[in-house]
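Below is one structure. I have some questions about it.
Missing here is one protein chain; the remaining ones are kept as they sit in the complex.
Let's turn to chain A:
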Amino acid sequence: MPTRVRESRGQEMVLTAAVAVVIVLLSLLPMLRLIKEIVAPGGTLSTVAIAAGLRSPATWIATWHTLVVGIGGTLLAVLSGTLVAVLVSLTDIRGRSALVLCYVMPLMIAPQVTALAWLQLFGPASPFLKLFGAAPPLGTKNPLYSTSGIILLLGIQYGPLVFLLVRAGLRKLPRELVEAARAGGAGWFPVLVTIVLPLMTPSIMAAAALAFVSCVGNFGIPAFLGIPANYLVLPTLIYQKLAGGGPAVLGETAFLSALIGVIAMAGILAQEVMSRRRDYRISSTSLPAEPYELGRWRPIVQACMWLLIVLVLFLPLFGLVLTSLVPGYGIALTAKTVTLDNYRFVLFEHDAANRAFFNSFWLSIAAAFFAVVVAVPVGYLIAWGRQRWVRLLNLAVELPYALPGVVLAIASLLLFLRPIPLTGIQLYNTVWIILYAYLARFLVLALRPTISGYHQIDRALEEAAQVAGAGLFTRMRTIIFPLVAPAAIAGGLLIFMTALSELTVSALLWSSGSETIGVVMFSFEQGGDSNYAAAMSVITVAVTFVLMLVTNLLAPYLPSGVLPWRD
């Protein structure tokens, strides 16, 4: 009998061990290395690094800036994302698929591309404004080089993130809950406020936490908008220090990155506290509620929605395309000046740009695939695991996973600055250190939706398979994976599109030969070659868009809800 017992728990042990190894390698190890650098630089305990960091006024200014744009951006994202999600999901608004597709697009566009696009729209060199002769004179300050500019773009960037999570929650809202309230005499607005939004609290909170972490850790937008105005947030401060000082200032940047980590952690903890106050699990499955009829308001609401989309998507992209077609800075676009030279240059003539396209593609495919495969078992242990130590481990690892990319980049640098002991393998200055950071960095994007997916599955479905004789791995493959796949794969696709033109991590980790699209774009912009940067941006946006369309062709073969931009 004891042998039977041990045998039957074998697969569980293997799974737990594998998850533990992954978590230690990708999360605990870099975090511990980072902490060691802060409390014991050079191997002996000392507070020198902390004291030096705390003394510097630059630290305090950057921290304040980070909080301001982080909270501002999150608020804007949560308000706009939730509003759009409610309008799209619960009303009889027309052209829903197109609206969803267009509204989600900015999320698929890298932050620095968004920043570049908006800069091209409003700057004195704007080919767009020049079309109307409305461009301010050269030398005028671009209005986006400001705090509110950064907050605005962060809100636009991450509004769709909130939208996706809230919409996923709204899709699962059983209509009985809404109908019961309406039968109880509640009108549409009271139903929204008393039933729908409270039930959506976990989704909204999770979305807010994710948006906050993204805003706080965002590098592209404050780099493009803040650095010219000398408005530094923590990630850009780290970048500047590292770019100026190299590995010598790693200790100093380690402290700063830990500071970002603490801020992000505070956001996540606040979400945990808010979500645990009540039980929000929806147990029944049912059809979604009948859409609310907007009646005579419908044309107005629709017009507002499309206006929003023109503002946040079409105008900036239009500006970007215009910039990519002019031969140089400040030149107006006319039939005479229009040229494709910028494209030819980045695609065929510039070596680093060529390498960057190749590197970014395979890095993002690898990261997305890995994350989906790992998120399902990790989510299983976190959501349904019963051993207490797994939950403790979860507590220890969820935070580093959710930390901003800068933190992981610095930790990876510290970890791999010297060759890996015993093997002598050198990751520093190769593309592999970027892959390592991507794997660790992006897992959270697939893990969080997967865990919420688990929470909404009736566990009896797994238990039914268990009594049917299926072992853990069989259940994983045949029952659990298909049920959480929509959530996990949606996360994987997000990862691919995010990683494709990722900048935050690779800006700190790249070396000659291992450039990514984001890095090359950034260096073009910094060198004043906005036209090349715009051309590269247009190419990545086009690739992303085509990918979305191609994936759409697969939609009939995928479980519904996998593709975030599809209705």
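The criterion applied here is as follows: a residue touches a chain if its C-beta (ideal position, glycine included) is under 8 Å from a C-beta of that chain, and two chains touch if they have at least 3 such contacts; residues count from 1.
Here is the rule we go by: contacts and distances are computed from a predicted model.
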item: Chain excluded from display, named as in UniProt, from "ABC transporter ATP-binding protein", "Nitrile hydratase subunit beta", "Transketolase family protein" or "Pyruvate dehydrogenase"; value: "ABC transporter ATP-binding protein"
item: Identified contact with the non-displayed chain, of A:333, A:447, A:465 or A:548; value: A:465
item: Option from A:15, A:431 or A:479 whose C-beta touches the chain left out; value: A:479
item: Chain A residues touching the omitted chain (full complex); value: 1-2, 4-6, 8-9, 285, 458, 460-461, 463-471, 474, 478-479, 482-483, 559
